[in-house]
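So the structure is just underneath, and the comments pick up after that.
The complex appears here without one of its protein chains, the remainder shown in place.
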């Protein structure tokens, strides 16, 4: 069971998505780079690999692991689904939920967030603007990660392009539920981006292609946290 | 790479679905029972576990492995999806497709079947009646598994309740594409059920809860193949 | 354009769903019964028919009309979708959103609610418990309709079976956004049910099969509002 006090801010979550550079054997190598960058920098770094890669990474690293999604089902006849209990048995410490590439129905986000909370696991609900950040915060997750979809994968950091969305989310999420922490996603890849995100009130970042596709992911991660 | 000539008929495929009895550590034990029953009986037995359980089973057994589903995506930004390349790297020899609990769009069944064919992997498209069996056969998969949805999980074998659906599928699939083999799913669990399925022209069976929830899955599997 | 001040509380919304009794010609007759019951009782009554039935009802009655759903799309290549602009041209005054039988992704509920607000139309977001009611209220709709899914279609009124869910929703929705009104759905069909709902703080009810399948829907509606 994850002890949430171990999650000291700021936090860096790397969404592996389904790039070849972050799949299978490569996923394991990327997780090791993340683990190593975390140890060197003293910053909490969390991996979010594909379901099929979780066990292998758990087996060979001690990094914190989030699944990228959990299907809103109970044990039983659900061929092809990713069951919470199975992911947990394979080693997850929590999950991303409602990523813009895997949007979920409101009732399902609520259901899975509750299940993670009951098991004292990390829940990170992705949102796309201030009002959905507030809605997400109402569901009492560990994190709300604000990612305007138009910036995902662009390399344009939300902290620079739409700072008011980050600040507005931080302010309004706090009003709804002061225990929920806001992360900043979409376009974050450099030390400057991350420093700006923290200044705007975020307690960490949710990253993806900027690091995954870097020539040297570990160096890129160390650069990312170099200005905080 | 799977050598398809190794797939001698009849074949037994066990869909692990998302039962607790077939998830995580239990999935590994069930796969070992399947492997052991296959060795003892000389019948080809194939496991279809959840994505997160594939690596662990591959690591500790030499059983043939099918994923339960593959998402119709290419490598890239597809958070939460199960990528073909990742499943392959983790050890699959093919996949179930279009199970009644994970129905797929027609164009997507075609796309993934082609991808499996190009890699000489096993594709098993589930269908629900004679006309969808014919449609599935048009896509040139290894197997079409006919499973009338109203019988799934009932313990009432399709070979007894609706033999004309099995015979009709065998006959019409052969007309469309004589290389495609028909499997019989839904309600199969005993030796008599399997013998009947073979008599009706099926070259094997697709099983699930009848075996998963048996007190002794290995014994249940040996009973299943005892009359052929 | 709907003038929201006309929506005096309490309000009765009838979801026509897709019953034969509330489809096509029958939808028109049901809408007339609703209109007539509204005039006799002085209570605001609103119809929510299927998309294909909207124009016909608009043409022959003057009842307020909500669509049952609006697809989260813009004008363009979206074969088979129900476009906001088309529904508006055919006469809607707003829409139900996120009904338990047509759950929507969080970002899409937000998008369509904003579009309705910009056009000063009625938005009624369905929720299933206190936390999703709060999330819905964050999106600033006209109404949040609380409908525990386990009670829908049972005839067991939520106001009696789970009064704490209604009261909790009213209290917490008010905290988030005092302009949002709470409606009570699921199992409501009698005058007593509605009176109880109002007592618990709801400003109206969302109904369906209890009225649709009544021998005399107009009488059933008059009975419903007889104790308030």
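Going by the order they are written in, the chains are A, B and C; count residues from 1 in each one.
The criterion applied here is as follows: a residue touches a chain if its C-beta (ideal position, glycine included) is under 8 Å from a C-beta of that chain, and two chains touch if they have at least 3 such contacts.
Predicted model only: the values in this text are computed from it and were never measured.
Among the chains on display, the ones the left-out chain touches in the entire complex are B, C.
Interface note for the absent chain: among B:29, B:44, B:61 or B:132, the touching residue is B:132.
Residue C:96 is the one among C:43, C:96, C:122 or C:207 that touches the chain missing from this view. Annotation: of C:23, C:129, C:142 or C:189, C:23 touches the absent chain (contact as defined above).
Touch with the hidden chain on the side of chain B covers residues 98, 100, 103-110, 127-129, 131-132, 134-140, 149, 176. Seen from chain C, the chain kept out of the figure touches residues 15, 17-20, 23-25, 27, 50-56, 68-69, 73, 75-83, 85-90, 96, 99-102, 152-153, 208-209.
The criterion applied here is as follows: only the chains that are shown with their structure count from here on.
Taken as a graph of touching chains, this assembly forms an open line, each chain in contact only with its neighbours along the path. No other pair of chains has as many C-beta pairs in contact as A-B. With centres computed from Cα atoms alone, the innermost chain of the structure is A.
Chain A and chain B have CA centres that are 34 Å apart. Per-chain Cα centroids separate chain B from chain C by 44 Å. Residue positions 100 of chain A are each in touch with at least two other chains.
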